[in-house]
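The chains shown are only part of the set, and none of them has been moved.
Each chain carries a letter (A and B) given by its place in the written order, and its residues are counted from 1.
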Amino acid sequence: MHITRRERFNAAHRLFRPDWDDEKNLEVFGKCSNPNWHGHNYTLFVTVKGRIDPETGFVINLKHLSHIIKTYIIDKLDHKNLNLEVDFMRNKIVSTENIAVAIWNELDQPVKEIGGKLHCVKLVETENNYVEFFGN
Amino acid sequence: MHITRRERFNAAHRLFRPDWDDEKNLEVFGKCSNPNWHGHNYTLFVTVKGRIDPETGFVINLKHLSHIIKTYIIDKLDHKNLNLEVDFMRNKIVSTENIAVAIWNELDQPVKEIGGKLHCVKLVETENNYVEFFGN
């Protein structure tokens, strides 16, 4: 049984490598490398795997899952600059892929502590693009 | 090849255990334990697995699948009280997880009879919450 909670955050970012000049960054990352930033409404789907607890009928209490996602992820990313203000994205390329992996790493342990097992972190950047990470 | 049919039903329910008092039910199930019920527009996605029949180009005829879902599930759940009026939910906690498992059990055999194999029952309770059941 999989159970999924959706949360959202709105943030600024840019794609670039500081060891590349602007021209090279533009060539690889296109308009996403804009030095003045751009931004997105990100939609995050966190899927947890588990068995149904016969006492509650729940795999996991979604209020607890939502609380964890808000504490570890949304409070740190929402209305923030993902390149400058997020401890767990420091010195990383802020691609959707890398954000999804970092979110997995932040959530893996807390989800265990409420009795679940993280199955998938899906991060939707636009209506046309999304990534899914299933762990290492 | 997976093929999926979406159907919808609108129903009332509450989450509670009759062997717990109201306070304990409120503590575990929150506002979902409201004794006067609340309700949802449920969206159901039924995914069937199979090979393409070269004669028809179909894994399964979706009209047949839709007919089965309507007969075995929608007619029994739509505009109903899930705690009081659904034979296959009797004496169960009416969590999204338990409804999904029950729907699987109702559909498994009929789907076989039209030549398919049930792969997933996905039940969406709100835009923020859904569960997926892949069988026992």
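Heads up, the rule we're going with is that a contact is a pair of C-beta atoms (placed from the backbone, for glycine too) under 8 Å apart; a residue touches a chain by one contact, two chains touch by 3 or more.
If you're wondering where the values come from, they're calculated on a predicted model, not measured in any experiment.
**Q** Since all chains share one sequence and 2 are shown, how many copies form the whole assembly?
**A** Number of sequence copies in the full complex, not just those placed: 6.
The rule is short, and it goes like this: only the chains that are shown with their structure count from here on.
**Q** Angle of the rotation mapping chain A onto its copy chain B, from a C-alpha fit, rounded to a multiple of 5 degrees, please.
**A** 120
**Q** Would you tell me which residues of chain B are touching chain A in their complex?
**A** Contact set of chain B toward chain A: 15, 17, 28-30, 92-98, 100-101, 127-134.
**Q** In the complex formed with chain B, which residues of chain A make contact?
**A** Result: residues 1-7, 47, 52, 55-59, 61-63, 66 of chain A touch chain B.
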